[in-house]
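Every protein chain of the complex appears in place save one, which is left out.
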């Protein structure tokens, strides 16, 4: 059921971004650009930055944002152990209200570790 | 898929409100009344008030509340350009965590602009 | 449609917890244990503690957490009237942004009151 | 330093409420009335309702709201042990981000237990 | 005590912005620029946009952001009645947890209406 979720996720995200950017004023387009650039390697490596995005998304409880950063973290080579240590920080900081998002992430992570 | 979403939304909302109000104590009924009255035209026009409801809903990241205020804003004559300027404020105030709700709103807005 | 939701909820929760706990470091396992123990009867009865969990979940707007505490509150003998007074507090504290979660809870509560 | 905080708190709250209610439209006045009534004894006793208000305030991280419900809970006879069990639920649900508010509440509670 | 708060507010804000922007990478500077531009008059007038910023700040419970938009709304000619209708929407959307910020805003508004 969650098999290939990341492909469907990328497609749906691209489809909706197209709708947004067709109607969007310059300010929204610039925000989207900033949102890309902020995760690029700098003084901190891209892997660390994606982990920062992942933990922030989990404590703010946004499954779509969690999905995006799971994929990107995986591309940067984050291992299962590293993922779970990041999840653990999100859980302690954000509390039990984070648990549904942790369950969601854990299931999606398994497919990601198998298929990529 | 999102075609006629606003009709289904209105029906589902009405169906669930009936369940809530059947069991609800006076305090909940009064809250629902306040929640209606607060958007009525006064010193500020209804259009401005619905935009306030829309941006608050988007920064608080509630898709159902966003849907409701999209419909009401449209009834008050908000144009595509005005919607996107409001979305832009929600995005800057609330950050990238708002983006999934912006995508959701943008898609629903297109149907609304076509069908109403 | 919502019939037997609580059985499916329990099964899905168990299935996902198994995935989480298979990969989880000790810190996550310990958090899950604390999350169980905190609702056990002590100076405050279990019923009061489950109501505290329910209202916190509703104001923090987590449907899955609401579902869990609805089931547990029902097991502790919370009546329809008591549920609605708790919902009312959540609504006043958290505002209209809570209403979609109140509707969700009200529908699920009806099935729970009928089938248990 | 925190001695008699509850007297200063009550005075400041009364002073500011007077400013708000002088300028407020009917809708705000009615909301303030609902906010009083919702904690009155009904199917659930006032003590339980105040504890619900306390835990919701702590997980939503509002020190002023926490202060108010600490005072009201104490008036309803909540004991130190019961307070700490409620704090514990707020901490587990809301996570470590709640800790500064827990520290705040713990200090204020001590004065309250001594002086009332 | 709150007399001339807006002057002190502007000075402190300028002092701290200088510290931030001295150390800030390009991404932060660009964000600050977007945050200015988004409130400029466009399809929606500046007054409406500042009211959107005010209500979003109040429901997200940020006193500093509320202060900023109070000043800007006043510059755009928002009247006491219009302010209170906007506060009322923030209160209904965000719930009683917003009340401390409403009290804060109401007191600051009085000085603003007198001194500007």
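Read from first to last, the chains carry the letters A, B, C, D and E; within each, the first residue is number 1.
Here, a contact is a pair of C-beta atoms (placed from the backbone, for glycine too) under 8 Å apart; a residue touches a chain by one contact, two chains touch by 3 or more.
Here the structure is a predicted model, which means the values were calculated and not measured.
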Chain not shown: contacting residue from E:10, E:40 or E:64: E:64
Sole residue of D:39, D:68 or D:84 that reaches the chain not shown, by the stated touch rule: D:84
Where the missing chain touches subunit E, by residue: 13, 16-17, 19-20, 23-25, 27-28, 31, 35, 56-57, 60, 62, 64-65
Residues from subunit D at the interface with the omitted partner, ascending: 61, 80-81, 84-85, 87-88, 91-92, 96-97, 99-100, 102-104, 106-107, 109-110
Sites on subunit C contacted by the missing partner chain, in the whole complex: 25, 27, 30-31, 34, 37-38, 42
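Keep in mind that, in the parts below, only the chains that are shown with their structure count from here on.
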Repeat of the B-C interface, chosen from A-D, A-E or D-E (over half of contact pairs identical by residue number): D-E
A-C or C-E, whichever has more C-beta pairs in contact: A-C
For subunit B paired with subunit E, centre-to-centre distance based on mean C-alpha positions, whole Å: 23
Distance between the centres, which are taken as Cα means, of subunit B and subunit A, whole angstrom: 27
Sites on subunit B at which at least two other chains make contact: 25, 27, 31, 34-35, 38, 42, 56-57, 60, 65, 81, 85, 88, 92
